[in-house]
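In this view, the complex is presented without one of its protein chains, the others remaining in place.
Letters A and B mark the chains in the order given here, with residues in each chain numbered from 1 onward.
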Amino acid sequence: MDSYLLGLIAGSFVSIGAYSVLIGDNPLSKFTEHLYMGILGGFIFATNWNYVRTNAVNPVLQGNFIYIIAILLSVMLFSRLKTEWLWLSRYPVALTVGAGLGLAIRTTVMSDFLGQITATILPLNSLDNILMVIGTVTSAAYFIFTAQTEGPYKYVNKTGRIFLLAAFGVTYGQTVSFRFELVIGRLVDMLRPEVANYTYLMLLLVALGLGYGYRTKKIKWYKGR
Amino acid sequence: MSDRLIKMQIPIILTAIIGLIMIIEFFFPMPTAVTNLNVTLRSFVTIVSAAALILGTIVLTIYHGKKVGTKGSEWYYSIVYIIAFVVTAGLGVTNVRDTTFLWIYNNMTSPIGAALYSLTAFYITSAAYRVLRARNWNAAVLLVCALIVLLMLIPIGAILFPPVVPIGTWIRNIPSGAGFRGMIIGTSLGIIGLGVRVFSGRQKEHMGIREERRQE
Partner (left out) sequence: MSLMKKLLDLDQRIIYALMFIALAFPILNPVVLPMDIQEYSRVSFEFADSIPAGSVVLIEGGLGAATYPQGGPGLEVQIVHLLGKGVKIVFFSIGTETAAWTVTAIDNALAAMPSGVAAEDGVNWVHLGYVPGGESGVAAFANDIRSVKSEDHYGTPIAQIPLLANINKASDFTAVFWWGGSEGSIPYGIRQIVTPFGVPMTGMCTTNEVPNYTPYINSGQLHGILGGVRGSAEYEYLMDMPGLALGQAMATNFGGLLWAFLVVLGNILYFIARKEEGDN
């Protein structure tokens, strides 16, 4: 059996473990979740360590000593593990938060604020354009929570809410489709011809195991609604 | 130098200075030294961000380690976590392109992650059946838009109910587009407001104030 097929079978088994949470928390699902967290944690640790080593440690070793500051800031971050030294971590946080906010603000003004307002300046010569202008203005105005919703503003607020609900409804419909696509993506791998029999066998074994556990009360029965 | 100055005020001032340099650089021509400083600062941000992710995994490992040490509730699962973490991290730190390391990631973590992420398909269906009701006009708008758009997206929807395609496309472009545009404008104003609050020192939560006060 080659490593590719072995990988598909292993993937199928751990997927069944993950899906078993649908019938309620059980030892298999908890084992799978902890396994996932452990491997993912190790992966994130290793890849980020590789990045720091390549882009900070190696340049210092090659004589580019400015990166000592980056290494020092990274080490200061670990002071969060001890409350008395927590204040040291404020310096790297200051860097990331300051730079992050500065970078976001400087371009959001152009792209998200001015860009979207410019795009809303449309000739009012069609129903679509009229609705777009009204919808944008009223839905943006909906977020002014400091104004009392009375008088003419009450209608602005209500109209904005309708457009926002349309947006949320569209997002909901698209999200439902997205979630189905996620399951289908997994099932396609689990039900491949070369793997399907192993999947069915593992399903049977898991069902028998969990059934035995529930019958003998070794696993608590989950009362679904 | 006073304690408060070093532990609180200087970091807040630094946040403001760094943020403002980034903003001013974008709108005004700056001397080469300032531009080079910004390039260096941005590369430092990526390194510190990577270190922050490493810190996160260490904190999680410490939590599970303490659970095993004190034999907390269901501590045996934490052993699974620790073994998985140590093996994977050990392989990856030795060689991030090691085939065993990548095999473990591709064939264990990825399928579990995909499966866990996809569980919401079942929850969303169950919740929709039990809770998604057209109780009033507002809820009806949301429900109708969701139904039309979903039927538009599935190929059979266009065959069974042909009008859903032009109607759904129009709803997605115009009313929904207008709603999201308003949200984007609101969000951008929120980001600017947040920046002003953080740079002026009025918002300090990111500095870990709450954790410090909790321990005092």
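As a working rule, a contact is a pair of C-beta atoms (placed from the backbone, for glycine too) under 8 Å apart; a residue touches a chain by one contact, two chains touch by 3 or more.
Worth saying up front: this structure is predicted, and the values here are computed from it rather than measured.
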Contacting the left-out chain in the complete assembly, out of A:A10, A:A99, A:V137 or A:M202: A:A99
Of B:V165, B:L194 or B:I209, the one touching the omitted chain in the full complex: B:V165
Contact with the hidden chain (one of A:I23, A:I69, A:I134 or A:V206): A:I23
Contacting the left-out chain in the complete assembly, out of B:Q9, B:T100, B:N173 or B:S200: B:N173
Per the touch definition above, residue among B:M8, B:L60 or B:L151 touching the missing chain: B:L151
Hidden partner chain, residues of chain B it touches: 26, 38-40, 42-43, 45-47, 49-50, 53, 97, 102, 105-106, 109-111, 113-114, 117-118, 121-122, 125-126, 128-130, 132-134, 143, 147, 150-151, 153-159, 165, 169, 172-173, 176-177, 180-181, 184
Chain not shown, touching residues in chain A: 22-23, 43-44, 47-48, 51, 54-55, 58-59, 96, 99-100, 103-104, 107-108, 110-112, 115-116, 118-119, 132, 167, 170-171, 174-189, 191, 224-225
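Keep this in mind: only the chains that are shown with their structure count from here on.
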Between chain A and chain B, centroid-to-centroid distance (C-alpha), Å: 6
Of all residues in chain B, those that touch chain A in their complex: 6-8, 11-12, 14-23, 25-27, 40-62, 74, 77-78, 80-93, 96, 101, 103-122, 124-125, 128, 130, 138, 141-150, 152-154, 170-189, 191-192, 194-195, 198-199, 206-208, 211-212, 215
For the chain A and chain B complex, residues of the former touching the latter: 3, 6-8, 10-12, 14-15, 17-19, 21-22, 30-52, 55-56, 66-67, 69-71, 73-75, 77-78, 80-81, 83, 86-87, 89-109, 112-113, 116-117, 119-120, 128, 131-143, 160-177, 179-180, 182-183, 185-186, 189, 225
